[in-house]
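First up is the structure itself, then whatever we jot down about it.
As you look at this complex, bear in mind that one protein chain is not there, while each of the others sits in place.
Labels run A, B and C following the written order; every chain starts at residue 1.
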Amino acid sequence: MAEYSVFSLVRQALSGHKGWIRAWRDPEPKKSYDVIIIGGGGHGLATAYYLARNHGITNVAILEKGYIGGGNVGRNTTIVRSNYLLDGNNHFYEHSLKLWEGLSSDLNYNVMFSQRGVLNLAHSDGQMDAHARRGNAMRLNGVDSALLDRRDVQQLYPYLDFSENARFPIYGGLLQPRGGTARHDAVAWGFARGADRLGVDIIQNCEVTGFERDGDRVTAVKTSRGTIGCGRVGMAVAGNTSRVAQMVGLELPIESHVLQAFVSEPLKKLIDGVVTFGAGHFYISQSDKGGLVLGGDLDFYNSYAQRGNLPTVENVMALGCAMMPNIRRVRILRSWGGIMDMSMDGSPIISKTPIDNLYLNAGWCYGGFKATPGSGWVFAHTIAEDKPHRFNEALSLERFATGHLLDEGGKGPTPKLH
Amino acid sequence: MIFGRLPLEQSHRLLTGGAIDRLKPLSFSFDGRSYRGYAGDTLASALLANGVTVMGRSFKYHRPRGVMSAGPEEPNALVELRSGARREPNTRATMIELFHGLRATSQNRWPCLRFDAMEVNDLLSRFLVAGFYYKTFMGFPGWHFWEKRIRAAAGMGAGTVEHDPDGYETMNAHCDVLVVGGGPAGLAAALTAGRTGARVILVDETDGLGGRLRSERDTLDGKPAIAWAASVAAELADLPEVRVLTRTTAFGIYDNNLVGAVERLADHMPVPPAHVARQRLWHIRPQRVIVAAGAIERPLVFGGNDRPGVMLAGAVRTYLNRFAVTPGKRAVVVANNDDGYRTAFDLAAAGIDVMQILDTRSASHGAWRERALAAGFDVAEGSAVTNAYGRMGLVGCDIARLDGRGGTVGDSRFVPCDLIANSGGWTPSIHLHSHAGGKAEWNDQIAAFLPGSVRSDVVTIGAARGRFALSDCLSDGFKAGAEAASSCGFGTGTAPDAPITDEVPTAPLQALWSVPPTPGKKVKRFVDHQDDVTVEDIELAHREGFVSVEHLKRYTTLGMGTDQGKTSNINGHALMAAARGQSIPTVGTTTFRPPYTPVAMGAFAGRTTGRHLAPTRRTALHDWHAANGVVFIEAGPWLRPQYYLQPGEAVSKETMDRAITDEVVTTRTKVGISDVSSLGKIDVQGPDSAEFLNRVYSNGFAALPVGKARYGLMLREDGLVDDDGTTSRLSDTHFLMTTTTVHAAKVLADLEWYLQVVWPELDVRVSSVTEQWAGMALPGPKAREVLAAAVDPGADVSNEALPYLGVTCTATIRGVPVRIFRISFSGELGYEINAPADWGIAVWEAVMEAGEDHGIRPYGLEAMGIMRIEKGHVAGPELDGRTTPDDLGLGRMASTKKWFVGRGMLDKPAFTDPDRPKLVGLVPVDGVSRIRAGSILVDDPDAATPVPKLGHITSSAYLSPTVGHPISLGLLARGRERIGQEVWAVFPLRGIRVRARVTETCFVDPEGKKLHG
Amino acid sequence: MAEIMTLPPRRSALDSVWVLGDYGIPGPSGPGVTIIRRLGLGAIQLDARRDTAAAVARAVSDSLGIALPAPGRAASGGEFRAIWIGPERWMLLGSDSTGLEARLRAAVEPAGGSVIDQSHGRAILRLSGPRVRDTLAKGTGIDLHPRAFAENTAAQTGLFHLSVTIDRRRGTGTFDVHAMRGFAQSLHESLCEAAAEFGYRLA
Partner (left out) sequence: MIRIPCPHCGPRDHDEFSYVGDATKVRPADPAATSPEDWHRYVYLRDNPRGAHLEYWHHIQGCRAYLKVLRDTATHEVLASGRPEDALEAPR
């Protein structure tokens, strides 16, 4: 049974669910493909899907070194929003958010996109002003946002710390009502199934180990499952970007850092939307299963280990307990880490590269999940048309040299600070 | 009294035996009903003693569930413990130590445990298979509609919205040897290591030492093994360098063997005693870690294996032997290993009818079997339970012969029973080994993963490495303890002899991953009890291509519950391996992640929360402000005066506005004083100091004369503005640099960077002296008169002696040596006085006294902010990390005569783009409308979205008392060319738009006459 | 010349919170921790610059009679104490009446050292008693066991998230803690909360 619907579900239920077929095939790699996408994360899968769907390019392979969705798409805190200050980012992320809004129907896969609202708290007048500037800029771009004062926030989340005991009192916050969360694994699987149904080959356990070159072109991709010829190559390997780029001699404005995330024991509904603390890096929401999903700062040092250290854990929890003193007794069930491709200005890169037929999708820092459909859309366009889509023009690789930086936080070329 | 009814008698309690204290009865309640148990009980054992079998409901199907285990692996018996602000959902009844007045309620049911409306899910279970939600809820009315319902049903227990009243703390410890687990292996290791004089820490998750010995009837040297454990515990308590922490879970090993452990100091009490934290998080830094965490028993996967009354065999022995509880009256025992026999003996010893021993192995000829047969037990080999019956408690089960190929032979037989003790073998607890980076190696003999290679400083011993015989656990422990101590330089490394056990040799187990259903019956066979993952779900995942164990986990949620698959993962992975036709090691296992068992967020946070989230930094003048009407405001770590109320005034919008205006007016017309102690102060000394400053500042410092101050601008390496401040030359080789409050620490670190790493050839030392000096700004037309009156005789502060940007370090005030800088942020004639901090208030008071006749008053950050906007000085909102010197009108401060940090990047095309926003002033055309910071500047607010933006308002004063109308600063594209023109400042979030005229940035005394006056 | 004036009394960062007395739950033999403020101290930072360490050390030993300690160490000499606080950097302590700063300046500046008065920038607490180590261990990751941190050991480290100097003095479990003045109240609160379960005395 290939099509998903409540009717197919009922029909299958009556026959013991014996008729369901694989969500995606498990093909052997072909000799060559028109386009090879390296990385079976959200972005790679979405790119392949939109290459086929929007550009009719179906002779496509996704090469994934492990299992699809095992990278950051499968280990993030699932927050989706488009509340960016700078136009170069805002237009791109809003495009992505619009795609999220129709994604489940488009994919015939329920990715559980839930627009429960994303609230960023503010703890000083200066922060309120900065939020206002961002919210105003969003409004002028036609994006929803609302500036809440202390009382508005208290109405939404009465259990936040509004007491005298709060070290950094809550002044208000910026709310994006259309922001929310999605089921991370479903996004990977939905795009995989969608791409597969359009003819894309998803090849797991296939690690890219090198490239064959002919001058400024890549002619084939060397993998743990043999060499595969290619027309064009799109790279979407997130935390592993520098390693793969090095195989073609590219040095990039990227450092890899570990970001931890946490899930609590499942609880009855406690937190409606997504709330982020403004006096430290902390964000929290509640999964449909009931677990509180939370995270915070990087571990601050370059790392390729998908695990972090205790000081960061404690810092995240301290911020969480300070923001929401009612969750101190809630128990953390599991912690894990993901490798972030931290760019030097904190914004992503979707770009052509000095190599003619190699395209780069990277630098997502900790914000690339929300970009998944938008990133796939414009990356597919960039690969298919050999030029950027208008929504990723600002996300070029050259911007670091020219100074057209997209530094939302104004932190400068210090990745750990973004 | 909370307990209305009389306690019921403990119908399932043995009259003798166990480690409970019958002299200490404790009352408690479950679901509002009162019961009685004994000290030493867990909630689970006490409920069982009272004949309570159903303790919870499963996650998805809401099936009634009893207790399955007696330890941390419990997936079923989860309750809400306590109430109100202390309510703790999902608490494992098996781990709750009974205390007097304990209150627990069942969870995840409505309206009550016995009748749960959500049990309808069980009837609908054929629709609610793994991943059903991905396949539906997509079209009308959409996910939002369904999600509300699903969220309402999901989750297990309910959290609280009240603030937790209890405290938490952190504790650091160092030791030579850390032993995790106080079972026989861990005790032996800790004892051997401890005797050498090494520093040893032993942690155990439970309330006492002994591990499995507390549950079994083993003997050592002919005495009960538990007596041996007690004697070891006593000896350990006497060793000065040994620390034993019970109720302490080692939840994770982090880099360099930092072991995180959480000690539950007060969870076994109604409330924590005064000054005692509820839980304490330990950072243990051992040289060697010995993991003796034991093993966890696996259930067999058969029809109805989740019925209340189906228990792990080892748990049954625990309830019998440790708690003197009979979990049933008529038992069936089923196992794929010798534990079945052992359990049958213990059951019989407690007077329970053993209806049947089922040995699933086709043929076993071990000593245990012989003993069981000799003792007259009814043993059926190659047989298993194929389905269990009884919704709220077991009534019986089908048993059948297995054909060894996944089916049964012949008819099944019904056996009445109220207890099924089952064992599918034991899974070593390799969690910590895995955290430490150790591999898992499959072992066919025990059908489980064993710890594979890892660094030598983390060793796993005893049952945790698959050594299940007590004698092996002991010898492991003695050896590991001796080796670990000697590797740290203690003892000789030789292990003492282990005590003699009375073990019966065991025959090997025979893996059995699922039992076929009773022929002709549709049964549910649970692999993951908590998340209701069945054998069929695993088969479905396989059919749909979710065949890697990671996909299996995420698709079915196998092992994702509060127990993290402690009892279910191996069974589930093995079933997937079978479906794939591959071996278990090929299929592999999922990743072990901290915490080993769930840990409260508060424990991680420790004291660092609430008021203590970040340390508070107070200036040396703090106490004066506090006594004089101040309203403080957080400024990073600092508390700084925001404004000052007059005696008798209360905080309100009106009093605040009045205070701020008065503070500005007083300062501009008379004289004001403010606390600027928080500005960073960096002492720079050494022969190359001038050269150094010349490199780090964009403007020149080489030629700054002694006794003079200069405003300086610092860039980052990327060419954008980093910080500003004044730096004074105190002598040829001695400077005092000031920084903004926010960047003080970063600037110091940067200076150290350049000196230590980049230019080690420069002979310069830098140190923070921020704390040494209290700083006060004294601006206003009367400032000189006030200062002259304040300084002690002899000091000359005349315009000649101390001109604009002059510095003197020789004056005293009330005898206190002070440094006086003639600099000003407000644009008035002004001074900054630095006084040694302990004398700060004395000097401040002297200045106040001197200014009294001139009407001096203190002003806070708000007034300071307004005055700096009036002067067009840049601050935080302008120094936002995205601006170049030229953007801020400070282009002339980027010297063209020398190199300085950041210059190499200044010529980038984007930085020299004429369209870049430049700093300008903006005033409302109507003269009254406020232009809020955060407004966006546009030409046409009604343009179609996206509306083109020209810049934004960075800072604004709702009213400049000096010019009499609102003023603001903003960054505006080609701003300097637009001076005199009008733009819109829009604030769509509030529906505000203000017509604004572009002006110069300085609104007051643009020629700077006042400064020089 | 300005007339000789009596200086105002120094006001410590903890004046407003220092209320003498016993707090918390004392142990069987009284409070587990006793805390006193070390008042009236001069704390003078001494930096040796490039290649001057030996000369500076000689100058200090000649004029103050104290040997500058090696990294991680502290030393007493006469009425002074010297603590290593960083590469080629020491903190010298002596009571206000010793004229420490002036003496140091005279001695080391010619030898190429820099002198910085930090007397008012530090709050110095002395902790003693049977539970001092347990109290400090709640806030610092360094090992304070006598085997690792013997007398005259000193460390620059973190204590309750603050940068401090911990100086192990002579005698059983006596430690001096130097904190930045501005954070003194925060540190004091943390120490008191940590010590409350053992009982503590502000003396």
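We take it that contacts are C-beta pairs under 8 Å (C-beta built on N, C-alpha and C of every residue); 3 or more make two chains touch, one makes a residue touch a chain.
Treat the numbers as computed from the prediction; the structure is a model and nothing was measured.
Undergrad: What are the shown chains that the omitted chain is in contact with?
TA: A, B, C
Undergrad: Considering the complete complex, identify which of A:Asn309, A:Ser335, A:Ser351 or A:Ser396 is in touch with the unshown chain.
TA: A:Asn309
Undergrad: May I ask you to list the residues on chain B that touch the chain which is not drawn?
TA: Residues of chain B in contact with the hidden chain: 254-256, 258, 283, 285, 437, 717-718, 749, 752-753, 756-758, 760, 899, 903-905, 907-908.
Undergrad: In the complete complex, the non-displayed chain touches which residues of chain A?
TA: 240, 242-243, 246, 251-256, 300-305, 309-311, 344, 400-401, 413-416
Undergrad: For chain C, which residues touch the unseen chain?
TA: 71-72, 85-87, 89, 141-142, 155-158, 163
Criterion: only the chains that are shown with their structure count from here on.
Undergrad: With centres defined as the mean C-alpha position, give me the chain A-chain B separation in Å.
TA: The mean C-alpha positions of chain A and chain B differ by 23 Å.
Undergrad: Distance from the CA centroid of chain B to that of chain C, rounded to the nearest Å?
TA: 33
Undergrad: Need the CA-centroid distance for the pair chain A / chain C, whole Å please.
TA: 50
Undergrad: In chain B, what residues contact two or more other chains?
TA: Chain B, residues with two or more chain partners: 170, 283, 608, 612, 614, 616.
Undergrad: With touch defined as at the start, can you tell me which chain C residues reach chain B in the complex?
TA: Contacts found on chain C: 1-3, 5-8, 10-13, 15-16, 24-25, 45, 47, 49-50, 89, 114, 116-122, 134, 137-143, 145, 147-148, 160-162, 180-187, 189-190, 193-194, 196-197.
Undergrad: Would you pull the chain A residues touching chain B in the complex into a rising list?
TA: 4-6, 8-10, 13-14, 16-18, 20-26, 67, 69-70, 74, 87, 91, 104-105, 108-110, 112-115, 123-124, 126, 128-133, 135-137, 139-142, 145-147, 158-159, 161, 163, 165-169, 183, 185-186, 189-190, 204, 264-270, 279-280, 286, 288-290, 307, 309-310, 313-322, 325-336, 399, 401-405, 407, 409-413
Undergrad: Along chain B, where are the residues that touch chain A in the complex?
TA: Interface residues on chain B, with respect to chain A: 59, 85-90, 126-127, 129, 132-139, 143-144, 147, 150-152, 154-164, 166, 168, 170, 252, 254-255, 258, 260, 281, 283, 536, 540, 543-546, 548, 550-551, 554-555, 557, 560-562, 564, 591, 593-595, 598-602, 604-606, 608-614, 616, 633-634, 716-720, 722, 876-877, 880-882, 905, 908-911, 932-936, 938, 945-947, 949, 952-953, 986-990.
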